[in-house]
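With one protein chain withheld, the remaining protein chains of the complex are depicted in position.
Every chain is named by a letter (A and B) in the order it is written, and numbering of its residues begins at 1.
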Amino acid sequence: MQIHYNFAFFDEGSKREIRRATLKAIAIPGYQVPFASREMPIARGWGTGGLQLTLSLIGKDDVLKVIDQGSDESVNAVNIKKLVMKTAGIKTTEETQEATIIQSRHRIPEIPLTEGQILVLQVPLPEPLRDYEPSEYNTKRLHAEKEYSGAWLMLFEQIMKYGHMASDFDHPVMVENRYVMAPSPIPRFDNPKMHYSKALILLGAGREKKIYAVPPYTKVVSLAFDDYPFEVESFEDKHCRLCGATGVYLDELFNEETGETYYQCNDTSYCLSRLNEQSESRGVQHG
Amino acid sequence: MGYVAVKGGTIAIEESIKRLKYERLKKGVVLDIGRIEAGLRGLIDQVMSESSLYDETLAALAIKHAEGNLEEAVFLLRAYRSTLPRKHYSQIVNTKDMSIERRISASFKDIPGGQILGATTDYTHRLLDFDLMEETDEDAVNWLSAYEKEMLDEVDEKHFGKLPKVSDYLRKEGLFSECVMDNTEPDDVTRKSLTFPSTRSQRLQVLTRGQTGAVTSLAYAVIRGYGSLHPTVGELRVGYLPVYIDSPFHSFNREDDAYYIGEIKATEVEMLIPETVEIGDGKKEIKFEIGYGLCFGQNETKAIAMGILDNSLEKGNRDYPTGDEEFVLYHIDSVESTGFISHLKLPHYVTFQSKLDIVRKSKSKQEM
């Protein structure tokens, strides 16, 4: 029994429906558009929302980059890339600049994105008010009425308990002064990259069946109080052990033998390209 | 061989997939799809019901592929289902047209048409049958021909065929609350996502696609105490339903232009649930409500459980989680629940690093 899968997995009817939801999401920045999320050949919770966006958008000329935890080589990133290649046969890359579509989980690349690029973020829990209000029916109403006291109240409680805002990742943002949005579990470090981003940012939650978007040049502000401003993770005085980069998101690693803690760029393709540049310029010197 | 979860993924995955294949084949024997279809009826019915795709051969293939792992087999079929265009909607299937193989009622001894026990494990002793260790295809063929002869000798009028429904009888007696015929086009949760408050067609679809264990457990909670429902099986029937589609060649559809595309085996349950209703003049009366369950294949426990949850959600008593539609409908889908639970195995290094930063920050604040 030989069965051929469609180009980019879906039948055209399904793609059209997902694109329709995507267009609506772009038209209403930050608003969660419900869509009939399909079951995918990878598990719910493993990036099916992002994957559905990628598959519905991708054309034969596109160049795809997939990262997970900042790495192109992470098992899940490889797995997603393999599936898209298998069903769409398109070109993939690890170079951020070269990609037309970048699907990512938990990170926005260090290299600034440009116009024409699309960043697809995988989202496990799209509802920023869920911890405050468990019912979907009610949170929909709160969004409709722009009633976001709950989002601020949760931050207020953190300040009362810990003396500072303690949202580690997925720190809520206000999009174009209208919708409070979950930026997906990116570190706070990446939140400012959404603000007036030149690239289109699409967010897909497969299991929760929602698509939302930050169109290019959209105002995205992390929630904070006047006297407790939003702060990103600090890597003060730390630098990447390999390429020496500072001011980037670093992974903390531990050397079993020496008992030393050291740091390394989390964005591996960024680190690699810096290393290549350095060796080239060294090569010029030596040569 | 250790692996760094984030880096060097490509090779690790390839090797892992080889290892998986090795596990499936290591005894040097291959499962035959025909044998799965022939001998694993219960598993096939469950897989078809949970994946909401009726195809015994594909279900058998999924079971083979998944090495009999149920959640994995359902997952495979659901993903396959996503690639299929929807070409037709069938005509309304009326369960009165079911050709019945089994049909019981726990409410009435003498139901019109009679009780038909049919094939059921209900009255078997669960004594492990060690003879099956030695059973051969030849045994099967011999037993079959003997059984067929025995069936011919029984000149009993044929049971199999259409039978009236128990609920029709009760309705004639006026024991049901009036309900109006509702011919609204049903919603399709696989085409348009669930919204709240949900419609009954959405609820029934999510329930019938639900994970058997999850549907059963929640319904169990309803009747054990978290829901105060005291249902009886009004009628449970198992049999085949014919499926017709409108003729694509005639714009004006007449009944006899329809195409018969096959039949599906299904379990249908109508649960009777007593309910107090106001009848005016301050008087009250007990009437019956129906909880409805319908599943692909012979899935009797699930169909009964579905009937219980249908009624519990219809009542919508928020004092119990089982009366809260979001609680029930959002959490019983196999692909969704197993996917999200298993995603915890994915690396979460970046978010964990971010957590670390916060923990250190709160520590240093307290030291100051």
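By our rule, a residue touches a chain if its C-beta (ideal position, glycine included) is under 8 Å from a C-beta of that chain, and two chains touch if they have at least 3 such contacts.
Everything below uses one rule, namely that contacts and distances are computed from a predicted model.
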> Name the absent chain by its UniProt protein name; which of "Phosphonate C-P lyase system protein PhnK", "Transmembrane transport protein", "NADH-quinone oxidoreductase subunit L" or "ABC transporter ATP-binding protein" is it?
Replying inline: "Phosphonate C-P lyase system protein PhnK"
> Thinking of the whole complex, not just what is shown, which of A:60, A:86 or A:161 touches the missing chain?
Replying inline: A:161
>> One chain is left out of this view; which of A:16, A:86 or A:146 touches it in the full complex?
In response: A:146
> Hey, which chain A residues sit against the chain that's not shown?
Replying inline: 141, 145-147, 149, 152-153, 156-157, 159-161, 225-228
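FYI, only the chains that are shown with their structure count from here on.
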> In angstrom, rounded to a whole number, how far apart do the mean CA points of chain A and chain B lie?
Replying inline: 36
> Taking the complex as given, what residues does chain A use to touch chain B?
Replying inline: 5-6, 9-14, 17, 34-41, 43-46, 48, 68-71, 73-79, 82, 105-107, 124, 134-137, 140, 162-164, 166-170, 185-189, 207, 209, 233-234, 249-252, 266, 268
>> Could you list, by residue number, the parts of chain B that touch chain A in their complex?
In response: 5-10, 12-13, 75, 78-79, 81-86, 189-197, 326, 330, 335-336, 338-343, 346-351, 353-358, 361-362, 365-366
